[in-house]
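Shown next, in structure tokens, is the structure this report addresses.
Only a single protein chain was left out; the remaining protein chains are all shown in position.
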Amino acid sequence: MSTTTNPVTLKELKAADPRWCTGCGDYTILVGLRRFMVQRQIDPVNTVNVSGIGCSGRLPHYMNTYGIHSVHGRAIPVALGLALGRPELKLFISSGDGDALSIGGNHLIHGIHKNFNCVFVLFDNQIYGLTKNQTSPTTKKGLVTMTQPQGSPLSPINPVQFALGLGATFVASTAEWMGQHFLDTLDVAYQHPGFSFVHVAQRCPKFNPSAWNHEDSRWISFLEHDNGVPADRKAAPDATVVAHDPSDMAKAFEHANGLTTSFGLFYCQERPRYDTLTLDATEKAVKKDKGSLLDSFAI
Amino acid sequence: MSTTTNPVTLKELKAADPRWCTGCGDYTILVGLRRFMVQRQIDPVNTVNVSGIGCSGRLPHYMNTYGIHSVHGRAIPVALGLALGRPELKLFISSGDGDALSIGGNHLIHGIHKNFNCVFVLFDNQIYGLTKNQTSPTTKKGLVTMTQPQGSPLSPINPVQFALGLGATFVASTAEWMGQHFLDTLDVAYQHPGFSFVHVAQRCPKFNPSAWNHEDSRWISFLEHDNGVPADRKAAPDATVVAHDPSDMAKAFEHANGLTTSFGLFYCQERPRYDTLTLDATEKAVKKDKGSLLDSFAI
Amino acid sequence: MMTRDQFRFDLIMDAGNGAQKAGDILIKGFANQGLYVYIEPMIPAEISPPKRTKYSMSGVTIRVATGELTNIGSLSELMLVEQEILLDRRLDDEEYEPGGTVILDMGDQKRSPATYDQAMARARAAGLKVLPLSIPDEAQQTIRELNGNGKNMVYLGVFTAIFNITLTDMNAFVSQVFKKLPADKLAKNLTLVQSGYDLAQADFSELFLSIPANPDDREKILMDGNTALAMGIVDSGIKLYSGYPITPASSIMHTLAKSFPAYGGIVHQAEDEIAAIGTAIGSYFGGVPAITATSGPGLSLKQEFIGLAMVSEIPCIVIDVQRGGPSTGLPTRTEQSDLFAAAFGTHGDATKVVLSVSSVEDCFYAPHIARYLTEKLRVPVLILSDYLTSVSYKVFEKLNLNVMENISDILPEILERFYIEALPESIEMVKTNQSIPGEVGRLRRVTGLNTDIEGTVAYTSQTNQRAHQVRNEKLHHVRRALKTPEFFGPSEGDLLVVAWGSSRGVLKEAIDTCHREGVSVSGMHLKMVYPLPLMLKELFSRFKRVVTIETVYGDSLKHTPFSTLLRSETLLDVKAVLSNATGRPLKPSQVVNTIKELSHVHNN
Partner (left out) sequence: MMTRDQFRFDLIMDAGNGAQKAGDILIKGFANQGLYVYIEPMIPAEISPPKRTKYSMSGVTIRVATGELTNIGSLSELMLVEQEILLDRRLDDEEYEPGGTVILDMGDQKRSPATYDQAMARARAAGLKVLPLSIPDEAQQTIRELNGNGKNMVYLGVFTAIFNITLTDMNAFVSQVFKKLPADKLAKNLTLVQSGYDLAQADFSELFLSIPANPDDREKILMDGNTALAMGIVDSGIKLYSGYPITPASSIMHTLAKSFPAYGGIVHQAEDEIAAIGTAIGSYFGGVPAITATSGPGLSLKQEFIGLAMVSEIPCIVIDVQRGGPSTGLPTRTEQSDLFAAAFGTHGDATKVVLSVSSVEDCFYAPHIARYLTEKLRVPVLILSDYLTSVSYKVFEKLNLNVMENISDILPEILERFYIEALPESIEMVKTNQSIPGEVGRLRRVTGLNTDIEGTVAYTSQTNQRAHQVRNEKLHHVRRALKTPEFFGPSEGDLLVVAWGSSRGVLKEAIDTCHREGVSVSGMHLKMVYPLPLMLKELFSRFKRVVTIETVYGDSLKHTPFSTLLRSETLLDVKAVLSNATGRPLKPSQVVNTIKELSHVHNN
């Protein structure tokens, strides 16, 4: 059983047995997240994994931390309640491309705008996994799905561009099969005070094997910078590496354009956080005695 | 009573008596919209004004066209139903800053992404009008409202930047008190095939008089271009005028940065439309006889 | 001078002209004399509707009495109206006492003599006496100097005279309310009060009235239902209010936004109603009590999350200030029509507790009892208030504070107020582990999926059936703890009239009137409306007939939701005899008449 005493170990972070398909990238994300918690020695007792619904949404069940597997698309408001009520907790949000960008789009807008402190992980398999193969906002144009057997008609939403466009203070992209890059990305995300938007390319061998070609790495380009995430040359030997300063928003947009082939830290900028602003306002308010609550209504 | 016979007149476009506050910019928008319909001779019989809830949401009641005053934040999906079912109709959507960007954010994302044909008018008074003075996503930082009497803590969402970030194919901004500019903007928006996002600076003398300084025009800068909207030098004599090519997305972003002080056509680019793609797919499908509907299930 | 133990009157002006301000000051005068007051504002549906139209009717109905008041009463005996269109509009409501008086300001008569004549003729035809009022020229001049403002002060002066309040007292109240005004402006306002006072002395002395007071030393407060809910939230130890604006719930949030931080609380404005409840649930999972409030359309949106709270056993409190419905409906009218949506609106067998408030005082204590129930049971608790309760304010004895930290602190009188005993010490949960983040050695995950007792996702027949059974048993605990509801009159007889929520005051007054008039009838009022107490059948069977009165639609082929529940529970032919959904509250006189008719039928 967990205690607040370090060290945190991988074994201790195991909860229920995962039940994803063989070869599913969600396993790699799960293990990566556990590794990261061990590496940073993050106390599971003060950690909450929050999720919506989807294959991705199952993650909290498999992490021996606190967790809420909430409703479809709405993990962000639930996490915000924890951020306001229990600001000392570490919050990780797991969301799918459908969960985050289809039904949950509005909460993502406002989570990003409120910039409250959490690590938001978008499991992007470019498909609805749990409900078995329907088009998601990130599905590539032309892909045949159960809801669009003639092929998805629209160009996909690029999640990185999306987050940048909404003014996110932290936007990174990684892939679950690039182990070190994934860990390094989580690490900078975790350190960023505010809403850290982490896009993760995730394999879904069951329904969308063509989404990400993890066997090749020529299509990948790493964005690298001292303040960013190092390229993962081991995981992606044939990738190109591009220097990119994560404080440069305009360049970030350029890199984000079109399909998601760039990985690394796109943008990072500290900005006021709704959680701390709100808590500070209450903190600073001139306090009154509850015993005098009704005095001003006396007649 | 209206007939399909031209000409369409201003008088004919009047329905119920508007009941906004004295000096409300919604009156100007209403009259502007009527003027525009007269100018373009748009047949009211084939026009539908769709709205959500808010002071802005009342507009359909006052336009003698067809209309749906729907639910808060969700005019876009309703309009899409008309676009798919009755593609020949002209669709105008009236939405408030709260309606569009707070509760309705997800539908705006997907309306923009689907790029279906309609003119989407965002009445931006930077406040919740109808519910009497609460913070909206566009409320300026520091403004005292009923829900944030200590002053709104966050920097507002800039709607133009927002729409650009989501990949809108048409993004313009105008102000209701600049009559000609408003008309000209509606005109280019109407001609654009796709989702035309029109931001309108709107005065709310009742709750947010400081939002827009319509008595001065030094703070205004017009974006001008042959393919855009001409500067309105009469309405805003002290405004600066900047040349801006509406096909230049990067520049558009630069102009949209920060507070909304630039007016004109930010961006315009034709792209495939979900409505036509969907209708075409049905059109092109090899047709079957309904009489043989169950034949393939025979055993 | 007439002496009366209670009196109801209206002040009606164009929206934005300060009728409500004048009313607020006037009731200070009443309260100061030791009188009780109940006020219902008339709020136009538009923000600032065009003046001199029927849409711009704004004002207050005030009822003042020697003893405590539970409702606004039936009809007004006096109306002071700013101009003729408003008089005409107000006559539509049929809330005047035939034989009563209208004081009509003739200031606009020159603009429209015909409509003035018409409105006055209509009022007379309705049996009202019409007294013209003309603001003297000097006062007119002062009003011009105040940019057209100040008519309300003249009217205030008129009432000051009619109700026998001293000008010195009234001046003090006006000065107190306008303390931020520059001295010269204040002085002008005081002149206007004086001018109204003089005018009444000259013209309206026939209306002068004395309402004897029973002054006592008990502290009194003046408050409306939504303010009471807000203050109750603070006193109940809730720490987070998470909401989205919607009429008529918004003012709870407005009040808290101003005052909560001083008591360490947080107000969060979410992007929509769904997010609002999600954030409240997140907070409560973290062990920090939270609440959300909304009205009809928002309730519809929250249904999915209510179900999540229920299955994952996270405490959850939702206030629904019911408004006229359905759909967008009538945001500034009253109705009691969300009972079923509250009890049954979530898909699946989603168990919830629904309690209703009958008064401003109940509003103050509702958050306490809701917190008690939701933390004991880990089942969502819905508090049903309504437009009527939310905006009506009244003078009442200052309430005892609870200053609740934990639910074990709850004052016994709060349980009593809601007619419920303390729940059993320990209540079985679907999941045994109910730890909160930070607790060592008790890590857990919650989910909307079905789980076994360990909290592990499980799909077997046994676990599913058990989870349902445990959740329903929680409600059965409530049923068993519910005591005999409040009774007015004998516990057996010919006729029992049952009401819930805000109809209590009207019911009580109607029963009292009937008793005074020798009509035999009893009343019963329920605050807890779902689940119901266990002994209703037995209680009802002591009467020949049981009926309900509600502000909701019902007819001979459609039972109201409340009567549907009562019928199913008791198998007695309980019917709603007053079930109008006009947007207006029931009137005691209506109820009295209905009772008399029913008694008549019975006695024949």
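Letters A, B and C mark the chains as written, and numbering starts fresh at 1 in each.
Basically, contacts are C-beta pairs under 8 Å (C-beta built on N, C-alpha and C of every residue); 3 or more make two chains touch, one makes a residue touch a chain.
As the structure is a computational prediction, the values presented were derived from the model and not from experiment.
Please identify which of the visible chains the hidden chain touches across the whole complex.
Counted over the whole complex, the chain not pictured touches A, B, C.
Which of C:66, C:433, C:464 or C:590 touches the chain that is not shown?
C:464
Which of B:65, B:117, B:136 or B:150 sits in contact with the chain that's absent?
Touching the chain that is not displayed is residue B:65.
Looking at C:1, C:45, C:202 or C:422, which makes contact with the chain not pictured?
If we include the chain that is not displayed, C:45 is the one touching it.
With the full complex in mind, choose from C:141, C:164 or C:327 the residue touching the hidden chain.
Of the candidates C:141, C:164 or C:327, C:327 is in touch with the missing chain.
Among C:341, C:399 or C:420, which residue is in touch with the absent chain?
Only one listed residue reaches the unshown chain, and that is C:341.
Given the full complex, what residues of chain C touch the hidden partner chain?
45, 92-93, 296-297, 299-301, 303-304, 307-308, 310-312, 320, 324-330, 332-333, 335, 337-338, 340-341, 344-350, 447-450, 459-462, 464-465, 468-469, 472, 475-476, 479, 531, 534, 552-553, 555, 557-559, 561, 563-565, 567-568, 571-573, 580-584
For chain A, which residues lie in contact with the unshown chain of the complex?
19-22, 53, 55, 69, 71-73, 102-103, 105, 128-132, 134-135, 137, 146-150, 206
Take the complete complex as the reference. Which residues in chain B touch the chain that isn't displayed?
1-4, 15-16, 44-50, 53, 60-61, 63-71, 74, 76-86, 89, 106-107, 109-110, 278-279, 281-282, 285-288, 290-291, 293-294, 297-299
Note that in this section only the chains that are shown with their structure count from here on.
Please identify which chain has its centre, taken as the mean of its CA atoms, farthest from the centre of chain B.
Centroid comparison gives C as the farthest chain from chain B.
If you average the CA atoms of chain B and of chain C, how far apart do the two points sit, in angstrom?
Taking the average C-alpha coordinate of chain B and of chain C, the gap between them is 38 Å.
Nearest whole angstrom, what separates the Cα centre of chain A from the Cα centre of chain C?
44
Starting from the mean Cα coordinates of chain A and chain B, work out the distance between those two points in Å.
Measuring from centre to centre gives 32 Å for this pair.
Touching two or more other chains, which residues of chain A qualify?
Those would be 106, 109-110, 278, 281.
Scan chain C for residues touching two or more other chains and write them down.
261, 271-272
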